[in-house]
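As you look at this complex, bear in mind that one protein chain is not there, while each of the others sits in place.
Think of it as A, B and C in the order they're written, each chain with its own count starting at 1.
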Amino acid sequence: MSDAAGALREPWPNLQLQRQGVGLGMWMFLASEVLFFAALFCGYAVYRSFNAEAFRIASAHTEIVYGSINTVLLLTSSLTMTVALRAATVQLRGLTLFCLAATAALGAAFLVCKGLEYHEDLKQHLFPGPHFPLSPPATQMFWGFYWIMTGIHAVHLTGGILVVLLVFTLFKRRTVPVQGSTMEGVAIYWHFVDSVWLVLYPLLYLAGRP
Amino acid sequence: MTDVTLPFAPPLDAGGGSYLDEGHTILSWLTTTDHKRIAILYALSITLFFFIGGVAIGLVRLELISPTGLFLTSDEYNRLFTIHGIIMVWFFLVPSIPATMGNFILPMMIGAPDVAFPRLNLLSWYLYVGGAAFTVYVLLSGGVDTGWTFYPPFSSDYSHSNVIAAAAGVFVVGFSSIATGVNFLATIHMLRCPGMTWFRLPLFAWSMYVVSMVMVLATPVLAMSLLLISAERYFGLPIFDPRAGGDPLLFQHLFWFYSHPAVYIMILPAMGVVSEVFACFARRRVFGYGFMVFSLMTIGVVGFMVWGHHMFVAGQSPLANLVFSFLSFIVAVPSAIKVFNWTATLYRGHIGFEAPMIYALGFLGLFTIGGLTGLFLASVPIDIATTDSYFVVAHFHTIMVGGTVSAFMAGIHYWWPKVTGKLYNEFWAQFAAITMFLGFNVTFLPQFVMGWLGMPRRYHYYPDVFQIWHILSSGGAVILAVAYLMPLVYLTWSLFYGEKSPGNPWHATGLEWQTPSPPPKSNFLRPPRVNAEPYDYHDFGRAEETGDESRARPQGDAS
Amino acid sequence: MSQNETRGRQRNSALTWRLWRGPGLTWLALLALFAVSLGSAYAPLGVGNLEINLFIAAIMIALLVTFLMDLKNARTIVRVVAAAGLFWTILMFALVFNDYLSRTY
Partner (left out) sequence: MNISQFTTEASDYAVKVDHLFYLESIISGLVVLLVSGLIIVFFALYYRGSSTPRGEVPERKSHEIEIGWTVATLFSFLFLFWWAASDQLTALAPPKQALEIHVVAKQWMWRFQHPSGAREIDELHVPAHTNVRLAMTSQDVIHDLYLPALRLKQDILPDRYTYEWFNATKTGIFHFTCAEFCGTDHSIMAGSLVIMTPEDYARWTAAQPEGDDLAHQGKALFHSLGCSGCHTPGSSVHAPDLHGVYGHVVHLSDGSTRVADEAYLRDCMLLPDTTRVAGFPPIMPNFTGAVDEGQIFELVAYIKSLSADQDAGAQE
């Protein structure tokens, strides 16, 4: 692994410790992110427990087809991300680059789907406001959560895609030799964004099915 | 960990230049990843904001001399106390000790060449600047009038001021403290030097560890609550809108889930600083080191479970009031233990009266008063009578200003020779420390009294029976302002004309003192190794019979 | 030389297969759970639908975290950090609901 030393940064004495450090740091950031989303979920849980019927009515209007496709896309992207990290660890350059590209592409496909879904929602005026088609009023609250939750998730995913592309470029241009330390953090982050979606999916899409 | 060698540590014969000589251009400072320089960037920015926040409250105190006001409209008054709160909490107190002394001292204390992620460290400062830019914009565009607590529905639907920009500033600066927290946690976990075991960590390092944990876990919840407020205000998404079935109390729950632990973010580092100062200037081991560590941890964790005592009259359920009241009493126990331990540290010491020690004693006294009045507010019936009154204002200022700022000043003076290599004027420093303590008490003791008598907070016009107390308080604020300006002058003076400091002017034992002052860029001249317990000022269980300072042995070996 | 290359390629493809196998199995399990979750949402179970879906989501996240995020092989401190996120979330829910569920209005 001597050629991998180009990825070593201050103040780390060696790559193995650096990778551990980056992983640990990212997990700590994720613990922070968990609390970020926990606040959102807590709000959802409180309101749902007092407006169960309204939330059921409201979530029956989400686009389950788009939601389900997106779930599959993200699960698959997690697969390619895992393989990318493991390939990078054993310095399989070709496979790493392929899997990184696939991950970014799946992420982008998710965003496209999300965009189409938003378009569909807006066509039905499902944005809280004076012309909101559903009643009782608490349905607006559900849709408030819908827009905030999916919006924040999409922002996280966009950030993820950008970082994946950055790592891809670094590897592709050989600025940094292919190895796991550089992308350890990215991989963990990507899986986290996926996990968040796994919670959003039942909360937003499945809650209102018959 | 023990076999790690640090390739970035310089060879033995390296020396000469300190971190200050690594570049003299502005650009070299703005692009630095050296934790010591970032600490100085932070120190300059928070000092600036401290004085902006100070001017805001100076105007408020001046206005309050008369029960019917002197020169402000009610809207202007509301904006001034709001901006004072926002700036002092998020742009001064939260980053104060961690981002300056934590950044500078922590890696040296544990024998690390730098923090774990130096570039993230620089990013955190830029995030701070970004958040600060929003806040300055708010200030210039007419201010915000919600109070620093941003309660809906006032902030979401009724306020006519720039709420979103203010929330954005706090949101961004929140990520700066998360970045700092992650960095410190990873540093303490991964980069301790050989021999620096967990229970050899100085208490300041422990306090940085706990405070980082609190920052990392609490701040995101604030970010989310402000995001929800902004979404409601900007897009009309009815999250806290009672007309759609929303509950404004949910915001308060989320807000205080952060903002109560935020009080510990402010006070825990202060506890760390004064532990160092007490040990050094009493020439004693900190009494009950193990208990001190565990009480830090307990405060950090239990501090997350007490937020509801801010909501006793808010419409929370009586059962919740009872539970939060109970937990609030519990969290006071470790704080009390710390007060007793600091006091006991003085026993059989060789106590000196240098400026850092006077500041630390000021901290001890004010923290005791602040903590004890906290017990009043944890008792539901008294809290019902005094919440949202000046009693609460005085209570949290005693902790946050009396406690944290005193400890901040203690730390600044203690580590000033380390950071700058210069000695400040001892007489003026002692004078400023005593003035600060007196000024503080004159400012806030009247507020305790009038709060208990029934003076509500955030009042522009007030019943004239409280005028005498307000005048006293404003007079104290003048003394306090002078006391805050004095260090600015004599510390700046010392930079240019101060006597050159020896490497370890206090004969302290911490690892950070076993290297030249100011330290070289890589912190140590050769890889440090720790071979003793912290605060090794005397033999175990025994004080020195003589006051011979040279007998203090360094904790480590790195010079 | 070419023999060496072939051997290298064979080794590489064997390695590649090994790299895909573990995560691939996890992926299949996740897809299966996703299908169960989607299907059960349409089953007329009465009140428990969301609860079941959330439970399945929890299993999926556990799988993802254990195998794809490799918490299985992580150091203790990493597990502690992951658990801390969960613990503090529970803390928040417990104390917030302590208020809401005991309100009488």
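The rule we apply is simple: a residue touches a chain if its C-beta (ideal position, glycine included) is under 8 Å from a C-beta of that chain, and two chains touch if they have at least 3 such contacts.
Keep in mind it's a predicted model, so treat the numbers as computed, not measured.
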| item | value |
| --- | --- |
| Of B:L453, B:I479 or B:A532, the one touching the omitted chain in the full complex | B:L453 |
| Sole residue of B:V339, B:L423, B:L438 or B:A532 that reaches the chain not shown, by the stated touch rule | B:V339 |
| Hidden partner chain, touching residue among B:T387, B:Q447 or B:Q555 | B:T387 |
| Residue in contact with the excluded chain [from B:T33, B:N183 or B:S325] | B:S325 |
| Hidden partner chain, residues of chain A it touches | 51-54, 135-138 |
| Residues of chain B (touch criterion as defined above) contacting the omitted chain | 74-75, 78, 145-147, 149, 151, 153-154, 157-159, 242-243, 245, 248-249, 282-283, 287-288, 291, 313-315, 318, 321-322, 325-326, 329-330, 332-333, 336-337, 339-341, 343-344, 346-353, 361, 364-365, 368-369, 372-373, 375-376, 378-382, 384-385, 387-389, 452-454, 456, 458-465, 540-545, 547 |
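Here is the rule we use: only the chains that are shown with their structure count from here on.
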| item | value |
| --- | --- |
| Length of the line joining the C-alpha centres of chain B and chain C, rounded to whole Å | 39 |
| Averaged-CA centre spacing for the pair chain B and chain A, given as whole angstrom | 35 |
| Computed distance of Cα centres, chain C from chain A, in Å | 13 |
| Residues of chain B touching at least two other chains | 189, 217, 221, 250, 253, 257 |
| Of all residues in chain C, the ones touching two or more other chains | 77, 84-85, 88, 92, 96, 100 |
| For the chain A and chain C complex, residues of the former touching the latter | 20, 23-24, 27-28, 30-32, 34-35, 38-39, 41-42, 45-46, 49-50, 64, 68, 71-72, 75-76, 78-79, 81-83, 86-87, 90, 92, 95, 187-188, 191-192, 194-195, 198-199, 201-203, 206-207, 209-210 |
| Complex contacts: residues of chain A adjacent to chain B | 10-11, 13, 17, 20-21, 24-25, 28-29, 31-33, 35-40, 42-43, 46-47, 50-51, 54, 127-129, 136-138, 140-141, 143-145, 147-148, 152 |
| Residue ranges of chain C in contact with chain B within the complex | 77, 84-85, 88, 91-92, 95-96, 98-100, 102-104 |
